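I'd like to ask some things about the structure below.
What you see is the complex with one protein chain gone and the rest in place.
Residue numbering begins at 1 within each chain, and the chains themselves are lettered A and B in the order written.
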Amino acid sequence: MKKVFTRPVSLKNAVFHYCPGCGHSIIHRITCEVIDELGIQDRTIGVPPPGCSVFAYYYFDVDMVESAHGRGAAVATGIKRAYPESIVFTYQGDGDLAAIGTTETLHAANRGENITAIFINNAVYGMTGGQMAPTTMLGMKTTTSPFGRDGKLEGHPIKMSEILAQVEGSCYVERVAVNSPANIRKAKKAIKKAFQNQIDGRGYSLVEILSPCPTNWKMSSVRAWEWVDEVMSREFPLGVIKDTTGKRSAD
Amino acid sequence: MLIKTVFAGFGGQGVLSMGLNLAQAAMIEGKYVTYLPAYGAEVRGGTANCTVSVSDEEIASPVASSPSYIIAMNHPSMLRFQNQLQSGGIFFLNSTLIKDPVNRGDIDLVNVPVNAVAEELGNIKSANMVMLGAFIKKSNLVRFDSLIDGLSVTLKGKQKLIDINRKALAAGYELA
Partner (left out) sequence: MPKMLMTGNAAVGEAAIRAGCQSYYGYPITPQNELTEYMAANLGRRPGCAFVQAESEIAAINMVYGASVAGVRTMTSSSSPGISLKQEGISYLAACQLPAVIVNMSRGGPGLGSISAAQSDYFQSTRGGGHGDYRTIVLGPGSVQELADLTHHAFELTDKYLIPVIILGDGMLGQMMEPVEFSHEAPEVPPVRQDALRGAKGRPSRFVRTFTSNPPDLEEVNWSLFRRYQLLQKNEVMWENYMTEDARLIVTAFGIAARIAKGAIKQARANGLKIGMFRPITLWPFPGEQLKALSKKTKFFLDFEMNMGQMIEDVKLSLEGAGDVSFHGRPGGVIPTPSEVLRVITRIYYQKGLS
């Protein structure tokens, strides 16, 4: 019988600890598929953050090193500079990349560090219990914006991808989502391109992924998928934000 | 015997390189030596100074609270350091720029018109080396030859500069 679906080699045979409907497990899987397809499992080093994906090393079958909160881009810089033959990716949430690690992220991008950033934007701090994130929607209620995020008091959803696209050292920035089979396919393509850019030595690539968090959004999984379309992607429009690689698709 | 010397002046007068060349010469002679520049905010605003300690045994502190010799290359340095010189010490003054009298009677003064001499030599920038030459002659802290040897280290490969500096050192040495 012909096998049409199987676990990627670089994804460990383990049960995800993520909540039902969470985007992390999908993103893990498609990232592993990309690692397999590019044949880079034996030289990839992942840098997961504190947060829900702190245990990413239980799932990714590649070398991984946990970074301090927000420092992924600096850690990745250290690895890549020390061992340029490696393929280094950071896996960062919105609190990690867009709040506490803004500086490290922006400057790694500006230096054109030849690394790949997978940026999970789910508009909340997940692991700590649903606090307001830098990417929380205006009006959205979280445990630390119980009356809804008010731009005058709590600032506005920050668009890191657009900011990072402005610096000379970033070569590719795309925003995708994992809330439908079609979007998941696009997300995988973007991730693949972001890794291919690194293989080609093009500099800093970032893929922002709008990712559902049904638990902290207090929605069903299906409703959370819809909410990504109806609300999140209005604030954070999907598509290529910057591409200096000549529009080549990794496929 | 521990001898401490402070070199002071405007930034750009080559005050630090005077100290550095002395330290280099002392090292060549196998002496214990420390060189301590003033640094950071203290030296912003155009003043510079450094302290060189030379000894035949280990040097405890590179700081000089009452140095044996002070070289003042400009008027503000004379004012700032005149009370620090130890009694019986020698105050070397750039007499081209310093006209006011020093308010102490317990020290020796050596007036060297270093700018004028350097100008005669055709390079005003070598005024510091004129002073260093004069200083070495009076203080006898290191041999003149060691200073010349030191130049080839501090100005490694810059033969033209070495020649200019050597000439200025010699002129200062003859002068004092």
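Observations on the structure shown:
As a convention for this text, a residue touches a chain if its C-beta (ideal position, glycine included) is under 8 Å from a C-beta of that chain, and two chains touch if they have at least 3 such contacts.
Predicted, not measured: the structure shown is a model, and the values here were computed from it.
Touch with the chain that is not drawn comes from one residue among A:Ile45, A:Ile158, A:Ala224 or A:Leu238, which is A:Ile45. Touch with the chain that is not drawn comes from one residue among A:Val62, A:Met160, A:Val176 or A:Val207, which is A:Val62.
Contact with the omitted chain, checked across A:His107, A:Lys141 or A:Arg223, is made by A:His107. Shown as candidates are B:Ala23, B:Met73 or B:Leu147; the residue that touches the absent chain is B:Ala23.
Residue-wise, the contact with the chain that is not shown comes from A:Ile79, picked out of A:Ile79, A:Ile199 or A:Val240. Annotation for subunit B: contacts to the undisplayed chain at residues 20, 23-24, 27, 33-37, 39-42, 58-63, 65, 153. For subunit A, the residues in touch with the chain missing from this view are 41-45, 47, 50, 54, 57, 60-68, 71, 74-83, 85-87, 103-104, 106-107, 111.
To be clear about the criterion, only the chains that are shown with their structure count from here on.
For the pair subunit A and subunit B, the distance between mean C-alpha positions equals 61 Å.
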